[in-house]
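Notes for the one structure printed next.
For this depiction, one protein chain was excluded, whereas all remaining protein chains were kept in their positions.
Letters A and B name the chains as they come in the text, with residue numbers starting at 1 for each one.
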Amino acid sequence: MLSSCLMKQTCSSIIFRNFHISYQCLEIQKLTRLRVVDNSEIGKQAMAEGRPPRCIHVYNKTGVGRIGDKVLVAIKGEKKKAILVGLKQNQKPNVPKFDSNNIVLIEDDGSPLGTRIHVPIPTILRTILKEKTQTKGADYTKLLSIASRFV
Amino acid sequence: MLPVLTRNSITNVCKGLRRFSSALPKSDTEVSKLKTEKLKREILEFRHAYPEFLPDPKIEFRNKIREKLERNDMVARRTQVDIPEFYVGSILAVTSSDRHSGGKSNRFVGICIYRGGCGLRAEFILRNVIDHQGIEVLYQMYDPSLQKVEVLRLEKRLDDKLYYLRDALPEYSTFDPNMEAELMPEGAPVPVNPIKVKLKPRPWLERWERQNLQGVQDLELPEKFYIKAAQVATPWEKYDLMKEYMRTIPVEEQTEIFSEVQSKLQSLEIDRKKLKRKRVIVKPTKLA
């Protein structure tokens, strides 16, 4: 119920932008609008208000967000870190491609803000997040334990 | 790659031939001639179920030995995994081994919105809406990590590609992941689903009004969109014989290709039928 209402919200926010988007525009870069898919308070409020967060930095060398990358988002006047858990752009074989650019908000130490993710997340994240986690740094694999479903 | 003759026209010709042959007193040579003709047509039917066996028609990429080796490899893979007949618009369930989830396998149910690629590069895209989230997965048909391909509902749609489902309302691409396979009577023609999809309002991923789509409801656009679409349309291309020739494999070559793999493919099909457990015919029910 909640998620469907969120979905409508995002749809309506896009409708007013009345121009075509080409496939290049599907990639995530600075100022891309994203969709929060966990049940953190700040994320829920932002999506309900119809002001989805914006990516303001991508933590990789290309500046284009790929799956599992960490991004910095501007959400309700705050800066939060987040992980990309589903992308619109074309993916490799056997990796799912999503209809929206999904993020899960995290703390600096990698633990998620919310307690549940209400959309499926790709299984390739298991490998990617494990690789990104280092022994003394942030532990991103906590995100996997709050996922409700994998595809 | 589009077949020159449609399936219907062939069946009509077949019927006509049968009537013709029964009415006339026939000599042995005529009978054998008709038989070979019939066999040829049967072989040509393979191009609908196995389109990836036809090579890329681009002349600069063609080589007979490469194509033969490629076909042998495809048949070798098909002995290990059963890839049934399916079309764009059919609902499939694909089970594949997943390296990321610790030796478990992954099952995905969805509607096939695209099928393409020649030879070992053949691929298809499945689409479904799970938890109100549209998801698409591209599968390679000859990937050895593909464990099983099941056809849950065998049907065609009015278009060759269903990319417009991305811009359609979610109920048109929502399918129950626990859906059961619908069995069809033996030898029945593949049904065409005449459903017309309603699209969400603009903006879209593509300019659908320019693509002459059959399976889409009225787009409700202002007049200027249709005027522009008429300006950029190329209606003469379907009369361009040279273009048609360059993008298709001639019928003679198709028969040559399929008669080479026909016996192996048919024996595989028979094995599949033997292995199939006897199941009660389920009436097609609308799920989700």
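We take it that a residue touches a chain if its C-beta (ideal position, glycine included) is under 8 Å from a C-beta of that chain, and two chains touch if they have at least 3 such contacts.
One rule holds for everything that comes next: contacts and distances are computed from a predicted model.
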item: Hidden chain of the complex, named as in its UniProt record, picked from "ATG13 domain-containing protein", "Dynactin subunit 4", "Trafficking protein particle complex subunit" or "Large ribosomal subunit protein uL3m"; value: "Large ribosomal subunit protein uL3m"
item: Chains shown that the absent chain touches, full complex; value: B
item: Contact residue for the chain not shown (choose from B:140, B:174, B:248 or B:262); value: B:140
item: Among B:80, B:178 or B:234, residue touching the chain not depicted; value: B:80
item: For chain B, residues in touch with the removed chain; value: 60-63, 65-67, 69-70, 73-74, 76-77, 79-81, 97-99, 102-105, 119-121, 140, 142-147
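One rule holds in what follows: only the chains that are shown with their structure count from here on.
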item: Distance from chain B to chain A - Cα centre to Cα centre, in angstrom; value: 35
item: Complex contact set, residues of chain B against chain A; value: 96, 98-101, 106, 108, 123, 130-140, 143, 145, 166, 200-205, 207
item: Residue ranges of chain A in contact with chain B within the complex; value: 3-4, 7, 11, 14-15, 17-21, 23, 86, 90-100, 102, 118-120, 123-127, 148-151
